[in-house]
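My questions all concern the structure below.
Note that one protein chain is taken out, while the other chains of the complex remain in position.
Chain naming follows the written order as A, B and C, and within any one chain the residues start at number 1.
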Amino acid sequence: MSSKKKIGILGASGYTGADAVRLLARHPNAEITALTANTHAGKSMGDVFPHFFMLDLPKLVEWEKVDWTGLDAVFCGLPHGTTQEIIAAVLRANPNIKVLDMSADFRLRNKDTYAQWYGHEHRALELQGEAVYGLTEFYREKIAAARLVACPGCYPTAALLALVPLAKAKLIDVDDIVIDAKSGVTGAGRGLKQNTLFSEAGEGLSPYSVGTHRHAPEIEQEIGVAAGTAVTVNFTPHLIPMARGELCTSYVRLNGGATPDDLRAALEKAYANEPFVHVAKKSVLPQTQNVRGSNYVQIGVVADRIKNRAIVISTLDNLVKGSAGQAIQNMNLMFGLPETAGLQQIALFP
Amino acid sequence: MSSKKKIGILGASGYTGADAVRLLARHPNAEITALTANTHAGKSMGDVFPHFFMLDLPKLVEWEKVDWTGLDAVFCGLPHGTTQEIIAAVLRANPNIKVLDMSADFRLRNKDTYAQWYGHEHRALELQGEAVYGLTEFYREKIAAARLVACPGCYPTAALLALVPLAKAKLIDVDDIVIDAKSGVTGAGRGLKQNTLFSEAGEGLSPYSVGTHRHAPEIEQEIGVAAGTAVTVNFTPHLIPMARGELCTSYVRLNGGATPDDLRAALEKAYANEPFVHVAKKSVLPQTQNVRGSNYVQIGVVADRIKNRAIVISTLDNLVKGSAGQAIQNMNLMFGLPETAGLQQIALFP
Amino acid sequence: MSSKKKIGILGASGYTGADAVRLLARHPNAEITALTANTHAGKSMGDVFPHFFMLDLPKLVEWEKVDWTGLDAVFCGLPHGTTQEIIAAVLRANPNIKVLDMSADFRLRNKDTYAQWYGHEHRALELQGEAVYGLTEFYREKIAAARLVACPGCYPTAALLALVPLAKAKLIDVDDIVIDAKSGVTGAGRGLKQNTLFSEAGEGLSPYSVGTHRHAPEIEQEIGVAAGTAVTVNFTPHLIPMARGELCTSYVRLNGGATPDDLRAALEKAYANEPFVHVAKKSVLPQTQNVRGSNYVQIGVVADRIKNRAIVISTLDNLVKGSAGQAIQNMNLMFGLPETAGLQQIALFP
Partner (left out) sequence: MSSKKKIGILGASGYTGADAVRLLARHPNAEITALTANTHAGKSMGDVFPHFFMLDLPKLVEWEKVDWTGLDAVFCGLPHGTTQEIIAAVLRANPNIKVLDMSADFRLRNKDTYAQWYGHEHRALELQGEAVYGLTEFYREKIAAARLVACPGCYPTAALLALVPLAKAKLIDVDDIVIDAKSGVTGAGRGLKQNTLFSEAGEGLSPYSVGTHRHAPEIEQEIGVAAGTAVTVNFTPHLIPMARGELCTSYVRLNGGATPDDLRAALEKAYANEPFVHVAKKSVLPQTQNVRGSNYVQIGVVADRIKNRAIVISTLDNLVKGSAGQAIQNMNLMFGLPETAGLQQIALFP
């Protein structure tokens, strides 16, 4: 009898779903037993992602057709807004299933903030209350005990791992944070959009959603928790001509005599025992190449030439630690497995 | 008898030299009559840049071999530090020649600042005093009358066109400017470096020279002139996987009740009659794709979610308006030619 | 009174239409007076192609709304199959207008071949009979006298310029031609397709339409004309992660003792007076970088290690000499203008 956990993936035809498949198919304690993709129902996974030619995977089916009672966990890579009701139905069908939601539906704790940024009332409020925010390094115990984990967005993961320990330690002025964020094109998903065509996004660089990106309230929520006060941050995303990778250059003002070295020390202390978060040495600048395809995060601190300011740079792979990888890390916690199981791939460089 | 100006190019085997050739070879009033490249002397230009196969260009020679007395102007694309003595020698040989220096040697007016950032005393101080800073839009009259023009760096051109009118109009706090800058790989030149190999720079994004980039003092010098006070800015460059293009995302604090719309209005006023600098409409975000291969600059203003802050985005092609194109624009002024002569190519998109 | 030719562009929201705009807007003898794009009617060109921010262009309108009687020429960048009836209508409205069709609708002379490859009977047969195949170098006189020119596809232009002189001179066995073709992603147009997303086409290489690409019969038609016999060729296209550029590596068997040097000599003779087609010296291998953004073509010949075989390599920019540039070259001929007018841009490298 197999002791592997039986896993379903909702929305397997998108990039986050596919990266969950890539990682779970080689996870020592997981077995993929259901894949859903309503517009592609009936196809094989190899039809929609030909790089899975070597795997023997279940066919894509409509989510309504899955017998959820036989599953131990479900990963959800559905579009924002469509997730909440489907998750609610899945949990009605199997109240014991563990849910790893990679969409944004359960990330914001405040229902008004949700309604403001997503344009409609939340449709599964009781689950929103139950959901644990899945930033592993800061909610480890709650995640281990949770049934529904709202895995953070890719940008929030990168920004928060850099800034939360500094906000907690009161080393930075949380009212003066500028986060200049850069993302590879997979961050925009597999949907057909003109601006993500190769001929449009290649060989060029575009700011987008400046002042309006939905990851801003998520970042503010968690820095607010860390600082014990409501905060507003500048969050300015840019589209970079690369498929994977995300880098946040955060510009911060130092509180009362704090130095860049103090910041680095606070980060080193926060992550001393973390398997995936590494603080770079003083002379090393993080770059996306160092984490591509991996669940690792690299953070560096640099002194600003302006007095009492510093620059904190953090990088991760948006589809791994920024999505499917962190979800698996959380699943490992929820099942009492080693936290690093199935996640120790080194960056694919070059 | 040809009325075309006879042009020489020092350092024609680098990218800025080559882009000067690309543009001057089709300039209606210019004729390339000398090309130097000491390490490639004796070769044809087609040997070092095969895309010039259709041109009939002079051979590459050592700069000492050129008869400078027959030339009307010289463009200088030599490495920083090597330029000053060669330019001095050229001007001794022909005191009437117009010099368009695309290197950094004559950009900093303060000799101590130069010595501090470039690590040695300037070796042609009297010429440094004579040189006019070649940011066309702000030094047009001086350039027209100059013999030696120090064309600005690519980053300074992008940053200053965005910020100088705002500093002049006292709309922004010049002590709180963060310039997050992104550049294509040609900005690093044609020299062989590991970090500019395709396999290293491709599919990834790297901050570099954070806090130490030599374009910072140049930006500070000119914002200081505009504001009437010494300033220190944050200038943080990033290497982006594209060949050409540069984009500065500048984060500014607004003075006394100024609004983002005030900033846009000030920029529109400053550039109302400029042929190459365009201020984007409120809803439009500049992107490097819009200016690739062209001499145009696009600037946009966006409101920050943090109160009393704004984001100013500017973009240009680092080899054109950021180097060879601006040099030609200045040459046109110096010879009394139409300022746009030879420079009206539209961006190559896609 | 302006002596500029009044030009309309059908399908201005696609890549070939946009490149026609890029070039015609700076053409000394052209004036763009109508732009159509039915799905974008009412928008400005800057809305669909923001890199035209510096141009003052007519609004996009539906093609039915244009008064064709006031125009001298029309460029057609519509999708294949939709062109023939619209062109017929335009010519009924203005029988004197010059038509530069950049679609495939009028390229195949044999109506059965057309029906076989495009899946329907041609709907403007009399115009198909009238149309002149617009491969400038081989149909110059007919083009000059034509009303309707069917500009060749990008791949056919690259392949035919390499092979037609060799077939004409009986230097190669036309029954044993393998054309391994590589194209940048703009070749697939601006339509939304999953395989042309940045995240799918980037950092990878895909053969496509092997044995079924519609450019094959066009190549066969013209090699057949040159050789005086019906031919079938191998034509195998590959999608390359670059926006522009096309390169054909053609593998040929040499007839009766011919040598690679004979091939090069035949090509040099054929193109001795051509402004845009250059035969590379023996040691030089063409590369797409040499022609990017330009109307130039570069062709090279290399000896094969297999006896009596040779390799002929040809490259061009698919949107310029492969489409809009060649159309303008033909327009110049049709109006008695210098053939190179508006077309002498040098490749944008790097």
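The rule is simple: contacts are C-beta pairs under 8 Å (C-beta built on N, C-alpha and C of every residue); 3 or more make two chains touch, one makes a residue touch a chain.
All of these numbers come straight from a predicted model, not from anything done at the bench.
Visitor: Taking the full complex into account, find the residue in C:Asp19, C:Glu137 or C:Glu200 that is in contact with the omitted chain.
Guide: Residue touching the absent chain, from the options given: C:Glu200.
Visitor: Considering the entire assembly, which residues of subunit B contact the chain that has been omitted?
Guide: With respect to the unshown chain, the touching residues of subunit B are 15, 184-186, 190, 192-194, 196-203, 241-243.
Visitor: So that we can see where the missing chain sits, which residues of subunit C does it touch?
Guide: Missing-chain contacts on subunit C: residues 175-176, 178, 180, 182, 199-200, 202-208, 210-211, 216, 232-236, 238, 240-245, 247, 249, 251, 285-289, 292, 302-307, 309, 311, 313, 350.
Visitor: Where does subunit A touch the missing chain, residue by residue?
Guide: Subunit A touches the missing chain through residues 15, 18, 22, 25-26, 49-55, 186, 202-203, 243-244, 278, 280, 284, 287, 289-293, 296, 298, 344-350.
As a convention for this text, only the chains that are shown with their structure count from here on.
Visitor: Are the interface residues of subunit B and subunit C largely the same numbers on each copy, more than half shared, or largely different?
Guide: Subunit B vs subunit C: same; shared/all numbers exceeds half.
Visitor: Which one of the chains is farthest from subunit B, going by Cα centres?
Guide: The most remote chain is A.
Visitor: Rounded to the nearest 5 degrees, how far is subunit A rotated relative to subunit B when their C-alpha atoms are superposed?
Guide: Result for this pair is 180 degrees.
Visitor: Which two chains have the most C-beta pairs in contact?
Guide: Per-pair contact counts point to A-B as the maximum.
Visitor: Measuring centre to centre with CA averages, how many angstrom lie between subunit A and subunit C?
Guide: For subunit A versus subunit C, the centre distance works out to 45 Å.
Visitor: Need the CA-centroid distance for the pair subunit A / subunit B, whole Å please.
Guide: That gives a centre separation of 39 Å.
Visitor: I'd like to verify one number: the distance from the centre of subunit B to the centre of subunit C, where each centre is the average of its C-alpha atoms, in whole angstrom.
Guide: Subunit B and subunit C have C-alpha centres separated by 36 Å.
Visitor: Please list all residues of subunit A that touch 2 or more other chains.
Guide: Residue numbers touching two or more other chains: 199-200, 202-203, 241-243.
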